[in-house]
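A single protein chain has been removed from this complex, and every other one stays in its place.
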Amino acid sequence: MTFTATMIVFALVGALAFVGSIFTVRSSKLVHAVLWLGVTLGMTAILFVQLGAPFLAGIQLLLYVGGVMTLMIFGVLLTKRDGDSELKTEEPSRERGALIALAVFAVLAGTIWLGRDALQRTAVPSLGTGWLGTSLLTRHLVAFEALSALLLAAMIGAIVIARRRDPDQPSEPKES
Amino acid sequence: MEATPAWRKLPYRRLELYEPEGDLMTLQLGPQHPSTHGVLRIKLHLDGERIVKAVPFPGYLHRAVEKLCEQLTYVQIAPIVDKNDYVAPMTSEQAIILAIEKLLKVEVPRRARWLRSALAELQRVASHLLWLGTMTLDLGGALGGGGSVFVYTMRERELVLDLFEGLTGSRFHYNTHTVGGNRHDVPAGWAKDMHAALDLIEKRIPEYETLTQNNRLFVERMRGIGVLEPELALELGVTGPNLRASGVDHDLRRDAPFHAYDEVATNVITAKAGDCLARTQVRVAEMKESVRLARAFIDGLPEGPLVSGKPIKLPGQFKVNSGQVYAALESARGELGTFLVAGAGTSPYRLKIRPPSYHAISALPYLLPGHTVSDTVAILGSLDPIMGEVDR
Amino acid sequence: MTLTTCLILSAALFSVGLYGLLTRRHAVGILLSIEVMANAANLNFVAFAHYGGASWGQAFALFVLGLTVAEVAIGLALVMLLFRSHKDVLVDLANAFKH
Partner (left out) sequence: MTLFAWLSSILVAVIVLTVTAFGLWWERKLAGRMQSRLGPTIVGPIGLFQPIADLLKLVQKEPIIPQRADRALFWLAPPLTTLFALLVAALVPFGPKLAPANIDVGVPLIIALGGLALIPVWMAGWASHNKYALLGAMRAVAQSVSYGVPLVLTALVPVILAGSMNLNSIVAWQHRHHWLVVWPVFLGLPAFILFILAMLAEANRIPFDIPEAESELVAGVSTEYTGMHFGFIYLAEYVHTLVGSAVASTLFLGGWDGPFGPSVLWMVLKTCLLFSVLYWLRWSLVRLRADQLMALAWKWLVPAGLALVLLAAVWTQTPWGR
């Protein structure tokens, strides 16, 4: 087994992604957690490039890191009460959570390990972004349209839910 | 603009009546802040970026000028007070001299009165030029379009300062007015220089109009922002261009003439809207009017003595009356008044300056709520406060 | 880099996300954990697409991306609502949605 540049990059990036995910779920400051999530997502984007999906990597950066993270930042800051201390959350049942997560990981890893022979596959060259686009509009057209409908519904739903109840007259002052 | 929300009217004094979505943030704008025109502190209560309550805290530049004047003789006062309004020292000086002359019942020769009027108009041009520059600086930043307009207006203001230097030997704190007249007579060729300078300024005012009033971005930032209702303005004692921009036709140059304004008619410029844009329009139009007036005063400068009798230099020369007097003139910022109570000796018992800027500042708690942080600097800038004058 | 290592990494990320889901109390924290899990799933899709067999993997990864964005938007909207009514976003309070 020889160490190729690809393997080294994979090991580094994978490790960073993992570390990022650990900090995402463990950071006491939510703002840090969001930034660590960014690290994880960015590293995954690099993995996507390595796995022959550069378009997905671009979209991942654009949507996830650019969009989702920004939203999260807003979420964190807007739900902040006074002072930094409010950004910290104490987690209950940490041990139980860790136990369950480890068990799930054991099952997953075990399954993968058992099926390792079936998973011995060679990489195929990517069919390219053009093919991806074509397949979205032919083979997966229904799913694609459903997704767009879902996004529209989500957009309207989010606006309806998060809207101020009465934007023109913010809370009538009560006489005291 | 949508109708003014009810809470904007109410809680500038009663913060507890406002129910925010989230938490209010308190932002101390100043005293060290690039756009507070000196050292004004405004305590802003923000809901997001929207101002809920604003409380200005003047006083950071307080130098006890009025108290100091009680220790000085009448002759010594003038050069001190022209440091009050450091953007328009000429009128600052004239205001105090007017009061002293009125108190001492000194007759001022006609030539001196005409020259004073011309100087007041030149000073108004210079002051408005500086104001226009800093106004755009507030909107566009020192590192942007605002910076450019600022440099242009400073260039033209320099012409006026050169004229003053030619006349008085000093670019800023002139001390050119004495009790009973003016100290420095017009030097040879000065009138010609002045005409040249004014021609240039008149030629360039349309350029500023292009860069400001006719600039879509500028207008968008200014229109409908900081509307000062005429009733409120009158109640607060706001005067000058700020008042005239709210549609109140009031100008001391016409309504209570001082100097030689009873001999040359002044066109009073007003606007209706009362917003920042209207204040800009009024000031720019006033600049044109001032250029016209300055020309008229210098062209019609009558011959004769510049000082009544012998120039008064020593305090002992005064025959001090007891009594009190209020004299006011229209400075670039509005009614600059002086209330003077004569003391027993050669210095006043009490001197009170009524600075127009102070009254303009007092409108801030009413103007700011409902606007954003960005509008704060626009509104503050458009009121043209000079902190030296506010705090004295 | 083989399919197996990719899958193991993905499984690890998924478990970490699950841990976060179980232990976070802050609503945004839970959303973050879900992001990690969805990301792990995506990695699987792309890995399978790359290592033969599943040419539709990338398309599905794209769908997952879109779905997560929608989920985050709705989730954060709910968080805002929760915060506005309770001034707090610990999920224990989510019972409040019932009444």
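The letters A, B and C name the chains in turn, as written, and every chain counts its residues from 1.
The rule is short, and it goes like this: contacts are C-beta pairs under 8 Å (C-beta built on N, C-alpha and C of every residue); 3 or more make two chains touch, one makes a residue touch a chain.
Only a predicted model underlies this, so the values are computations on that prediction, with no experimental measurement involved.
Judged over the whole assembly, touch between the missing chain and the shown ones holds for A, B.
Interface note: of A:Ala57, A:Ala101 or A:Leu136, the residue touching the hidden chain in the full complex is A:Ala57.
By the touch rule set out above, subunit A reaches the unshown chain at residues 29, 31-32, 35, 38, 54-55, 57-59, 61-62, 65-67, 69-70, 73-74, 77, 128-129.
Taking the complete complex into account, residues 25, 27, 33-35, 49, 136-148, 151-152, 155, 211, 215, 217-218, 220-221, 372-377 of subunit B touch the chain not shown.
The rule we apply is simple: only the chains that are shown with their structure count from here on.
Put simply, the C-alpha centre of subunit A and that of subunit C have 6 angstrom between them.
Residue positions of subunit A with contacts to 2 or more other chains are 78, 81.
Of all residues in subunit B, those that touch two or more other chains are 21-22.
Put simply, subunit A touches subunit C in their complex at residues 6-7, 10, 14, 17-18, 21-22, 24-26, 30, 33-34, 37, 40-41, 44, 47-48, 50-53, 55-56, 59-60, 63-64, 67-68, 71-72, 74-76, 78-79, 81, 89-94, 96-98, 100-102, 104-105, 108-109, 112-113, 116, 119-124, 126-127, 132, 135-136, 139-140, 143-144, 147, 150-151, 153-155, 157-159, 161-162.
Residues 1-9, 11-20, 22-29, 31-33, 35-36, 39, 42-43, 46-47, 49-53, 55-56, 58-59, 61-63, 65-74, 76-81, 83, 87-90 of subunit C are the ones touching subunit A in the complex.
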